[in-house]
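First the structure, in the form of structure tokens, and then the observations on it.
The other protein chains are all here in position, but one chain of the complex has been omitted.
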Amino acid sequence: MSDNEAPDTPRKGELSRRDLLVKAGAVGVGAIAAGSVAGGAGAATRRSFATPKIRYGGRIIWALEQDPVHVAPYGAILTANHWGKQAAYDSLVEWDKDLNLKPALATSWTIAPDQKSITFNLRKGVKFHNGKELDGDDVKYSVEKMLNPPLPGSITTVSQVPGFLGVDVLSKYVVRLNLKTRDARVFGFLAWGRYSPIVPAGLYDQINVARNAIGTGPYRMVGFNPNDRVEYLANQSFWKKGQPYMDAMTLKTLPDEQARIAALRAGAIDGATVSSDGANALKSDGNLVVLKGGTAAFRELQFTIKGDPKPWHDVRVRQAVNFAINRQAIIDTVYNGNGNYSGIVPPGYGPWPLTQAELKTKHQKFDLTKAKALMAAAGQSKGFSVKLSTFSTPLDFQQVASVIKSQLKAINIDVEIVAQEPGTFAANNGTGNFEWDLTARGMRGDVDGYLGEYNPSNTIYQRWYPLYKNVKVWRAIGNGKITLDPAKRSPIYKQAQLLLQNDLPQLGLVQVNKYQVVNKRVQGMYVAFDDFNTGLRNSVWLSS
Amino acid sequence: MGGYVLKRILVTIPTLFGISVVIFFMVRLLPGDIVAVLSGADIGNDPELVAQARENLGLNGSYPEQYWRWISGVVQGDLGDSLRNTQPVSEVLLNALPITFELVFLGLLIAVVVGLPLGVLSAVKRDSRHDYAARVGGLIGVSIPNFWLATLLLLFTSRVFGWVPPLTYVPFYEDPIENLSQFILPAIAISVFTLAIVMRMVRATMLEVLGQDYVRTARAKGVRRKVVISRHALRNALIPVVTVVGFEVGILMGGSAIVEIIFGLPGVGNTLINAIFNRDYPVVQGATLLLAFIFIFANLLVDLLYGVLDPRISQE
Partner (left out) sequence: MSDFNNESPVLAPEGPSEIGKDAWVYTPARRAGRFAKWRNPIGIAGAAIVGFNVLLALFGRFVWTTDPNELVAIRLQPPSWAHPMGTDELGRDTLARIIHGAQVSLQVGMISVSIAFVLGVTLGLLAGFFGGWLDSLLMRFVDLMFALPGLVLAIVIAGMLGPNRRNAMIAIGIVIAPAFARVVRGAVLEVMGFPFVESSRALGASHLRIIVRHVFPNIVAPLIVLVTVYLSTAILSEAALSFLGLGTQPPEASWGGMLNSARSYLDIDPWLSIFPGLAIMVVVLGFNFLGDGLRDILDPRLGPHVAGAGKK
């Protein structure tokens, strides 16, 4: 059973939304902070009774399980890029640990009455690592690059950017961000930070952005060696007084988990992400502390609904699959009993997802009888065979697929597992060249990121399920995207999720825990919901 | 002699060109490309953006066009840039080469230093227990999968000695001890196969030599056994050893890839395999050319050495 706090999000979420509305009221007329705020804790947080006095100094060595490849600020698709560059850059706004919106390089903002532009007031006196002061020109340059990232960035990330048109510099510290249309996703996108760091104007001409960074963040990058490490030193003139806590940070690339485990044991590194089996093996080590938390990376079964008629084009078959899969068994067998049920919006993503209670008792309840009845109603009692494609690494994808395969035997579905190397899988996935897919989703800046793909104008829709039609869903998604008021937005998305949980063009499975193991001298680290190592830059200090 | 060398070198050029063509086209036949790899499973993509991304990376145009662009760069010394992080391929390879080179060097060193004496011993004590043990050992040596051996070595040292090799590559000139402790296990893993071969070759050649007339004559004349072994037999035994080593250099530069992966050494093989999975075409092409070049070069050297060591051959 999971002792992750994520299932109880609604309470926390409501609290933070209220906080936010209060803040919004303080900002001014029509200035309701965009509804893309996700409140609620993803990570398990424990209150300590006495806050220990923070000790400054020291160098932390953290191991990354994937090489950042490059640390360019824009156009990077890999999460690992942000792991590498995160400590050096800030965005206009940021999330706190619970994904609440907070000012960062912008201290306040006003949303225009027509909601097609936002005026930001920049924080004064912020210095980039090269000494230059932050002003409007830098923001303008940054947004231009967001919309057209040069190499090594990929222009495909522009699809992640909400419809920005550009930035007008109104004065040294005031800028106006112009939008194509009303868009509730803006603040989430900016707070996520991954695609929206603020860099000094002209950065791409000044340094090799693939290997270096100049930002405003708490640590300044000394250099990045591919397949080796990223080196950071403290930024003494960081705009948050009293930070950073440490002198230096080294992010070492160690893709092999056994190497990370060995290094943790030996004290050669101070922390790293490990698998649940790895965490299990390390939990008895007295020098190490195991941290865990949920992230947005839930596992999902994807169907293609297109072309020649297939048994699962009938919604009852998909529903049967849903009820025939015992998610708790997957959690127990593959993930050592740690994990949550997940719909298409992962648990812990603010107030948006359906609750665990709802999922477990109703929408995703394991019910073989019901499944069989549904198959019979659809005329599929004899069953059928289907190919399920998934990643060949990491291994848990195949493990989950194996469990599903054995579970679906009970309703006579013969699953053939096709494990593909990531390149092939990605190619097929992108073009919709698969029958069923087992994959993982990831973080989004805004909840629309999980639902937009059911919209007929979206490429995924066209490639995967062009035969799926539900006008109510489409309307809900369209409305949700332009409703900035979170109070009004929430019911729209709840309704959309309920509809989609019934139609099941994609089937949410489980949300897995992420485990990070740290040396006991590391204080203030937590498993961040957005899958970054945000603690390292914001809250971590070393007790020895 | 000089003419022979020149001729051999000239012959390698069309081979290298052929390889460049083969690898260029074959790697593009792999499903998906780097844009798909990077953006694939989780981000929905606008076909226009994807097309633009491909163009930015130089993946547009027909294959012959792309090939021409690439190969004209190569003959001028420009191997292109990695599609993944824009690092120049020559830089990527220059970083990776010393690692693989050191690994192969150490592995072959172990193989010869251990294999040669064992082979001699085995030949001199033919059909004794030592000989049988060595023969069986040799056969076992060529049967162990080196990636399994690597895993076993790691298991052994960590369980029994509580020791794991260091994680970060440190060049030899910076810190020899750290460097060697990182390389010792992988070097052992790759040495075993060559060791076994060297041992068997030395044994066989020595047996052949020892049975020949001039050796018996020397013996009959009263020349001491040790002298006969070292002066006559060994020198001849070196020839196949040189052949094997030269040959293995070429093979191991690429063949040590899996061991590199297991020990986290970013050598050429490791880089190449990752590049294949990432569909990073320029790196795949550049690294393959490099490995082929080394293989051909090593064989050429061996041929030349052959001529030097065995006077009978250079006379032909």
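Per-chain residue numbering starts at 1, and chain names A and B are given in the order in which the chains are listed.
As a working rule, a contact is a pair of C-beta atoms (placed from the backbone, for glycine too) under 8 Å apart; a residue touches a chain by one contact, two chains touch by 3 or more.
Predicted, not measured: the structure shown is a model, and the values here were computed from it.
Engineer: Can you pull out the displayed chains that the omitted chain is in contact with?
Structural biologist: A, B
Engineer: Considering the complete complex, identify which of B:G80, B:P165 or B:P240 is in touch with the unshown chain.
Structural biologist: Within the whole complex, the residue contacting the unshown chain is B:P240.
Engineer: Where does chain A touch the missing chain, residue by residue?
Structural biologist: 256-258, 261-262, 275, 277-278, 280-281, 333-334, 392-395, 398-399, 401-403, 405-406, 417-421, 424
Engineer: Which parts of chain B are in contact with the chain that was left out?
Structural biologist: Touch with the absent chain occurs at residues 14-16, 18-19, 22-23, 26-27, 29-31, 123-124, 126-127, 135-136, 139-140, 142-149, 151-152, 154-155, 158-159, 190, 193-194, 197, 200-201, 203-204, 207-208, 210-211, 216, 219, 225, 240, 243-244, 247-248, 250-259, 262, 269, 272-273, 276, 288, 291-292, 295-296, 299, 302-303.
Here is the rule we use: only the chains that are shown with their structure count from here on.
Engineer: What residues of chain A sit close enough to touch chain B in their complex?
Structural biologist: So the residues of chain A touching chain B come out as 69-70, 77-78, 151-152, 154-160, 210-211, 226-229, 252, 254-256, 258-259, 262-263, 266, 268-269, 391, 421-430, 437, 439-442, 452-453, 458-460.
Engineer: Help me check something: in the complex, which residues belonging to chain B touch chain A?
Structural biologist: 30-33, 35-47, 49-50, 52-53, 56-57, 84-87, 92, 154, 158, 164, 166-169, 262, 264, 266, 277-279
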